[in-house]
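So that we are looking at the same thing, I have put the structure below in C-alpha cells.
Every protein chain but one is kept in place in this view of the complex.
Let's look at chain A:
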C-alpha cells in the first residue's frame, strides 16, 4: 500500500492536470497493486523515498500520465474527423437539439401552468416564439464553442485544427437568419429561418439574399461564441501557466 501522502500527491497532480476521475481511480489502483508487488517481491518498505525512487516522483509521473491520457483521446488521434468533418453535422444536431429542448420546455411549462399550450395567453405565446427565434441564434453556437474549445484544450491538437472547426461553426453562425413577424390575424404570423447563402422563404415568396440579410444580429451571433471560446482558451492557458510554476 503506497504511503498516503505520496498517493495523495499523485492523485492531486493528476486532478490538476485534468485527468478524468475514472482514469485516476484506475491508475491509482494499479499503482497500489504495483507497490504491493514491490513489497512482496523485493521486500521493500513503502516509504515516500522508495516510492519516488521506484514508482516515480508525483509531478513527473502525473505529467507523463496526463500526456498519455491526452494522446489516448479520440479527438487527438483523429483531428481530421473531430475538427475537420464533425463541426457541420454537430451544428445541425446542436440546432435541432436546441429547438427540441425549447419545445419540450415550453410544453412542460404550459402543461404545468394552464394545462395546454393552446390555452396559453397571447403575450406568453409571443414571448415563447421570440425566445425560440433568438435562442436558436446563440444557444447552438455557444454549445459548439464549448464543445470544440474543450476538445482543443484537452487534446492539445494544432491550433489550425481548432481554427478549421471554428471557421465552420462561425460561418454558419454568421449567416443564420431567424426572424419572427407577428400578425394579429390567426395563422398569419411567420418565422423566417435559414442560412443567408441559401434561398430564404419569406411570407411573400422566396428571397435570394446572398448575404444581404447579414447584419448586426449576425455579427453578434459570431461574437458571442467566439468570445466564449476565447475566454475558455485564456482560462486554460492561465491554468497551464500556474502548473508550469515550480512549487
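The definition used in the following text is that contacts are C-beta pairs under 8 Å (C-beta built on N, C-alpha and C of every residue); 3 or more make two chains touch, one makes a residue touch a chain; residues count from 1.
The working rule: contacts and distances are computed from a predicted model.
Asks: Looking at UniProt, which of "ABC superfamily ATP binding cassette transporter, ABC protein", "PadR-like transcriptional regulator", "4Fe-4S dicluster domain-containing protein" or "Multiple sugar transport system permease protein" names the chain we cannot see?
Replies: Options "ABC superfamily ATP binding cassette transporter, ABC protein", "PadR-like transcriptional regulator", "4Fe-4S dicluster domain-containing protein" or "Multiple sugar transport system permease protein" considered; the missing chain's recorded name is "PadR-like transcriptional regulator".
Asks: Give the residue, chosen from A:31, A:86 or A:120, that touches the chain omitted from the document.
Replies: A:31
Asks: Residues of chain A in contact with the chain that isn't shown?
Replies: 10, 23, 26-27, 30-31, 33-34, 36-38, 41, 54-57, 60-61, 64-65, 67-69, 71-72, 77
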